[in-house]
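Read the structure below first, then the notes.
With one protein chain held back, the other chains of the complex are shown just where they sit.
Labels run A, B and C following the written order; every chain starts at residue 1.
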Amino acid sequence: MSRIGVFLCYCGSNIAGTVDVEAVAEMARSLPEVVYVETNKYTCSDPGQEGVKNAIIEKGIDRVVVGACSPRMHEPTWRKLLADTPVNPYMLEVANLREQCSWVHKDREVATAKAIDLVKMAVAKVARLQPLHSIEIPVHKKALVIGGGIAGMQTALDIADAGFQVTIVERETSLGGKMVMLDKTFPTMDCSACICTPKMSEVGNHPNITVKSYSEVENVSGYIGNFEVTIREKAKFIDYNLCTGCGACETKCPAKVTNAFEQGMSQRTAIYKMFPQAVPAKPVIDAEHCLKLTTGKCGVCSKVCPTGAINYEDEDKLTTETYGAVVFATGYKLIDWKPLYPEYGGGKYEDVITGLQFERLVNASGPTEGHVLRPSDRTEPKSVVIIKCVGSRDPNKGKAYCSRACCMYSAKHAHQYLDKVPDGKCYVFYMDVRTPGKGYDEFYMNTLHDGAQYIRGRVSKIYKEGDKLICKGEDTLTSSQVTVSADMVVLETAMVPADGIDELAAKFTVGRDADSWLVEAHAKLRPVETNTAGIYLAGTCQGPKDIPDSVCQAGAAASKVIGLLNKDALQSNPQISRVNETLCQGDGACVNICPYGAISIVEKQFRENSRKVVRPVAQVNPGLCQGCGACTVTCRAGAMDLLGYTNESIMREVDALCQW
Amino acid sequence: MMKYAYFPGCSANTTGKSFTVSTAYVAEKIGVELVEIPDWNCCGTSAAALTSPELAVALPARSLAIADRELPGLDVVAPCAGCYRSLKTSLAFARESEENRELIKKIINAPYEAKADVLTLLDVLATDEARETIAAKVQRKLRCLKVACYYGCAMVRPADVCECDNVEDPMEMDDLMELIGAEPVDWAFKTECCGAAQQMTIPVQAKPMIERIFQNAVANGADCIVTSCPLCMLNLDMREAEINRARVANGLEPFDIPCYYFTELIGLAFGADPDEVGIDIHFHPAKTLLLQRELDALELEEAENIARAEEARKKAEMAAKIAAKKAEKAAKEKAAKEAAAQAAAQPEEGKEAAE
Amino acid sequence: MRFLDLSAISDADKQACEAIARDAGVNLKDCYQCGKCTAGCPLAESMDLVPREVIRYLQLGAVDVVLEAKTPWICAQCVVCSSRCPQNVDICSVMRAVRLASKHAGKRPVPEADIFDDEFIANVRAHGVSNEQYLAAAYNVKSGHFVQDMGNATRMLKRGMVGVAMHNTKGRANVAALVDRALAADSTRRAQADEGKGGEA
Partner (left out) sequence: MSVVETNEAAAQVPENWEPKIIAFCCHWCTYTGADLAGLNRMNYPANVRVLRIPCSGRMNPQYVIEALNKGCDGVLVCGCHPGDCHYVTGNYFARRRMMIFKRLLEYEGLEPDRFQVRWISGAEAGKFRDTVMSVVEQVRALGPLNLTREIPYFELPAVPDGEEAFDAVPEEVVPEEVSA
């Protein structure tokens, strides 16, 4: 037999003005298992709370109903109060007598009758509740950042500066991401390398940061505060403890490979650093193209290496560590436009290039040392066409979304071209010019004044006549068909998520949208969190962005991580799902429905009919479960229940209500 | 033996005569049997589509229904691109729903289940089997002939109706031309429109369409244009003279770019005389180029033969030199050995003598 | 320069534009006026409205402007616009639908195009197949361009491409009946659509 105490509040006249609180109290006294009823002018006031505490002790109450304002207002207050008493904080039910009764009804009789029902429901429910206890989840004070571009580096630095250990996993051989490929950055035209490479070395030298380059996440388990992550460090074939980064090997290597960093516009060797300022500043051997590793003949690098750092027997290494928080900073790539746009030549014209290729062409450390020379014949193009929205805002051929940064970097490209080729002509085909940002529209206007000819309209076709690329478009502002005989065409192509994002996000149960961008927990209020607690987003993995926005988001993600790592332990919400293992059939319907990946099927041993049997049952991870209850309904056997909102308690509420 | 129902189209015996003749020639040579659909009628082409949607689907459906009935199991070949698009559009409409088929049946007053597929002549000749046969039948490779393969619009667009996966840069005809030894050029106007009937209705405005096609073909180094549609052919071939007159009047260089049906060229490669495949009735002089290129090919062959002979001679020369050197080397070695042996023997002799 | 009082555009005009779009199987709101259709159109320079503008006027509900336009009558139906449209708008179908609507409204901004098609269908109705020489002759007479392509006709005659003999399909009566049934079905459908519109209003 439980001993229920009912505490009813007048809330001044807020409740008592419409509800006859004393009549409700009178009825409550007649309810089974209710041992004490008290009314109070302001139950939430200090004396009111004191009264509740005293009554609990004096009357030996073991569960409590409060009839007052909405539980959304004071439920935490009552829970806190109960924590100081022998009553478990979860043996509580609040009847909403104010917001959903006295304030919305005028008739005193009707409102009182409804208040009586609400209290009856609360009493019926509280009688079926069980004590619940939070568990403490320890927090490993170490963060993992996936991706070493500008967003990943900024996140790592911010977390590391706050005093926590950070590991950066970078798939490429160096930090830097896409930013380090760029020549200059809008709108201030800082040299990208000048502001990006110092960050890289800062990351590389930070005592709290471990950089795992040429590495990828292999496997993940665990939950907030306790992510167990296995990282595969690909074989570099070079002992980084011995290598001094002198570069002798690179000068002698005979194998030549298309240079991806230079967007295919030059060649590199098979033993290589991505670019001169790479961090770590040591090379790796590209096993696919190394003559020694593919044919067994060569071994030049090993002969010229002064420290004997080359090791052809090297293998991938797997390491497993536990992290308290994970930040995705996996970035973007440019859409592969070639199969999508046969009308632009589909890649058969060498001088139709992408924006990233143009960045390398104007970059002083690029394949042309900063001279704008078109790829086919290395001559200076005197007429350049820039086409925006290639793959963006094109649901027919590419993506429906706007890639957000292209309006600005196409203006930058036009400006840079006109700067380097003063007698050149530059035409920009656009549909809209979107420049919301500090100093952005001014930059665009400057580009116009530099002499860039903006033409509103999409280009329909690029074709070759002689050595000219004819771009055929419409100037929609004059309704004229226009052609430009260009020497080079730059396509500002759409951003799409980096390769492999689907597999990686699935490992962490991070949601993706239809275009595979990672989904934030709330578009406005939780923009850097994901739906999996303890996993955060930074930079373009969440959607197209420019550098300032990526850095901003990186800082925001870092602050969330710092907030988490500052705690020694987390209090879990005890109102979570529970498996009745006797009923559970282990069919995993709950596993599929759970949005948090909180349920797994495990083999467990049971004693049934005096025999030991091993069978699969569901297991709820208290660190991941958020208590939504979707699994409870999906369970065919009815083995899942939600603590605090059990099937039985809700059914009794329904029953109590129906007696009215 | 490949067998198809044949939809010749209205131009088959008039403006498209050469196409009909050359198609028949090629089909016979490679063993493709084309059975004319009995009592076929005009497909209606764009005139029907611009008159009434019902008429546009019903006119082709009548012929297709006859084909289904009289030539069951055969797919329909329509060499004319305009006919192809009309038939294909009607077929797609019929296959879309039962309701659509009912409508057609009511109008054509005949049963129709839209069974037979509609193909272009290119589809027929581009199958692996046909390509093998063609390759085997080639007697004279059309070397040195730089061709711009012109597909026009009706064979590729709308892409979903024409089931074409490369509307900007189709390659079937290019591949066939390569097969018979010609050199297809990479050009950009393969599927641009020739103006179709608008060349009659708005002749002044539509002329530049043709002119641009010639211009791009020439700019990309083509000797001639190869077509697969009688209307494209008529517009390009017949109107080249008018365009040239206007160009000369404006002080521009006239074009000299003959047009051929792809079947004509395949016929030539099979050893046909130009007159046999209808090249004699082209408007723009079309035989000179062929003769010129035949001559070029022969000269090229000659030059190649000379080069090959020279190569062989050099090889033989060098092999001889190598052999001589080797022999010399061997002789030297042998001499040295003998000398060594002698030297070895001599001391012995000397020793003997000393003793 | 054209003046449009947007507030004066009636619901009936807007519905007429919507009806054209429906016939073409197109949602006018999809078009964001990028101009790629016009950019690729081989005849745009001869048009009074470029294809993009036709769609724009339909979006605005200015049905009269569109029905008077020469553009749909100049269009050669080459489908280049539709195949490259980023928003999957079948512009070519819109041109066809506008042209039919214009024709049924008793307009023919480019009479030659209308005469040609009418003569073509008449020719097919009479013979089952199209006889190009007679089509051309009839077209020249009706359109008043008597000497157009006369030189070419002589060249054709010389080459034996055309002659005086008429080609006929055996079942030409059958084809004529088919044409009549199709045109009857067409007008029934349009009458029903008009009725539906009247009912709504």
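Some observations on this one:
Simple rule for what comes next: a contact is a pair of C-beta atoms (placed from the backbone, for glycine too) under 8 Å apart; a residue touches a chain by one contact, two chains touch by 3 or more.
These numbers come from a predicted model, not from an experiment.
Shown chains touched by the hidden chain across the complete assembly: A. Only one of A:K106, A:H133, A:K297 or A:R607 touches the absent chain when the whole complex is considered: A:K106. Among A:A83, A:C194, A:L477 or A:L657, the one in contact with the hidden chain is A:L657.
The chain omitted from view is touched by exactly one of A:R98, A:K412 or A:K560, namely A:R98.
Hidden from this view is one chain, which touches chain A at 70-72, 96, 98-101, 103-107, 110-111, 113-114, 117-118, 121, 511, 531, 575, 589, 592-593, 595, 626-630, 632-634, 636, 638, 642, 645, 647, 650-651, 653-655, 657-658, 660.
The rule is simple: only the chains that are shown with their structure count from here on.
Taken together, the touching pairs cover every possible pairing of the chains.
Of all chains, the one whose CA centroid is most distant from that of chain B is A. Sorting all chain pairs by how many C-beta pairs they have in contact places B-C at the top.
Rounded to whole angstrom units, the spacing between the C-alpha centres of chain A and chain C is 53.
Annotation for chain C: residues 45, 80 touch two or more other chains.
Within chain B, the positions touching two or more other chains are listed as 167. Within the complex formed with chain B, the chain A residues making contact are 342-343, 346, 348, 461, 463-466, 470. Residues of chain B that touch chain C in their complex: 10-11, 13-15, 17, 39-42, 44-55, 58-59, 62, 103, 106-109, 153, 157-159, 167, 191-193, 195-198, 200-203, 205-206, 208-209, 212, 238, 281, 283.
Remark: chain C residues 32-41, 44-45, 49-50, 52-53, 80, 84-88 touch chain A in the complex.
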